[in-house]
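Just one protein chain is left out here, and the rest sit where they should.
Coming up: chain A.
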């Protein structure tokens, strides 16, 4: 292993600029003659717009233009990227998602007017002068009430607020498995709604060049080409060659910056109308009411077991909140990213899953770190732990008994996926060792002496990422392919620019991808530059989400690098007057086998651009290659997370005292970056389990609209993590990589809640929902103590 190649913990190249404040984020970009936009948003969750008087706003100082839904009604709606069919095969309900509200507002934060002025303060002042005549309508935020049929309708054309009623598997067949069951364990579970809270709020700058007819959008996006496609083709009808989308440095996304948002379309569309560039930057309070939220499932599930504790069948009934409109990937999250994972790491032979997607008067809900897989994992791992407790089995034993054995791969699950590789005993063993499971009883006894209740919780999980084989997702309703592109440009002096369709917003691509190049071409890391985030530079790209960057984007780079070395060998053969078959390339040197002839990579690069004696009919000058890579399958990282908590029974405070993660993410390119990704994921998982919850009141007002009430995890909420990896290679990509971006957030929440329940079991508590706040834990303890006090 070279010290900059695959497997090396190279320090992140990008950190020099981030840590010294030299990043270039969208808000750092100022265009000549730029104007500023403020977006007036609905203060109500549901209302009819009876009138909008914009006269005073238009006349306000510095104001250049005011636009409302009347101006943008001719534009296309914000599109949804994935069609899901109902049980009967009919398509889902897909109401229009207007750029600016048309006739009605459907959630607090729904954009009503765009005010453009010389300064942001002027735009904001002018917005205050807009008279919104809103007739408040009853709102619905609760999914059960929304589908009851008698209450408020979010969209007139979506009866009972149903987007779709979908299923996977044969319910009757699974019922059959339940007939033979010795035990049935059931659970009702809520996956709490989360606000993504990327460090950098969303921002967008729209610009139009009258001379060339070209539009440019600078935006905080995880996938600029996807935005170009969605906004260009569906909303504004702009052809690709006249629309450039730039996503420069982006300060975290966690999914929330995948989607095409109305604000992007607004500033792009308005730029030529105002005749100047328009910048919009979200205020934090605006992020809370306009970034797509995450999770928000309610699920009932039943697990059938035989008398030995072997799983026979699983039935899962889920209601998924879509919010007021369908965001880009919203519809596939509870279905194809959730239900297909319900086998987990287990051999459960029969599985049925039903998902009802429901509209409510809340912000749209979409993928958030893990997207569907955390919901599936939380459900399964809570259910498995509950089964062990009810059957009197050990938590480890019930899992081992049901694991897919390591010699069973490739393993076809009953819910569509085929896992290519894995070894769940290996990650479990590793985690048990790191967590010192054997020492737990002693630690619990010691904690009891201090008046603390100590508990341990498990989660053994698998997830499906490396999203995704285009043929598979296409057959499931995806309206796009999920390949990736890469271009390797070798410059004449041997330095290399890589143009990737992946987008880094915290993942460290500039380092990891450069390591692939350094390793393959045998050149120093400093000679490699990773270019991303600009549709005018990068050929195409599907972007970064679903832990796909290395497994798909990285593979595209490897494929292009392969083409480069093939071409370079041809050049080397020509110059060294050897047959191409005799050229070997290793450690950056081309040699002719059986001779002492050699040329360095840089020499070949130079020759490629100074082709003085190339046989032009056989050898083109230049050294630059493009590749598109479409994966054969998803990748399947898996592992075991073990959490240990101490509960203070006086206050209900839960402290995470140990958090162990043993993950199999396939081959590790940069161990330090992988560990960092896992740490971040664990922090988010613990945040979901103990701290974070988005709450709406009955009227659809967001109660947790700021950090005064929405609790983000902080360093002192977290212990020192024990993180390790084991390695089984992905069987269908060249690097053997699986993905590590989401595993922490997918695997950890059930381990935390199982630990809390384990701690409280001795006091008679059997259930606690996320987030397990002090108040909730205290109430559960009190209810168990004096059942009469609990309602």
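Keep in mind that, in the parts below, a contact is a pair of C-beta atoms (placed from the backbone, for glycine too) under 8 Å apart; a residue touches a chain by one contact, two chains touch by 3 or more; residues count from 1.
Please note the rule applied: contacts and distances are computed from a predicted model.
Visitor: When you check the chain that is not on display against UniProt, which of "ABC transmembrane type-1 domain-containing protein", "Xanthine dehydrogenase family protein subunit M", "Acetolactate synthase small subunit" or "Cytochrome c peroxidase" does it turn out to be?
Guide: Record says "Xanthine dehydrogenase family protein subunit M".
Visitor: Considering the whole complex, which of A:285, A:416 or A:539 touches the chain not shown?
Guide: With A:285, A:416 or A:539 as choices, the missing chain is touched by A:285.
Visitor: Which residue, A:56, A:434 or A:711, contacts the hidden chain when the whole complex is considered?
Guide: Of the listed residues, the one touching the omitted chain is A:711.
Visitor: Just to verify: which one of A:70, A:695 or A:724 makes contact with the chain not shown?
Guide: A:695
Visitor: By the contact criterion defined above, which parts of chain A meet the unshown chain? Give residue numbers in ascending order.
Guide: Residues in contact with the chain left out: 121, 125, 128, 285, 650-651, 691, 695, 703-704, 707-712, 773-775, 778-779.
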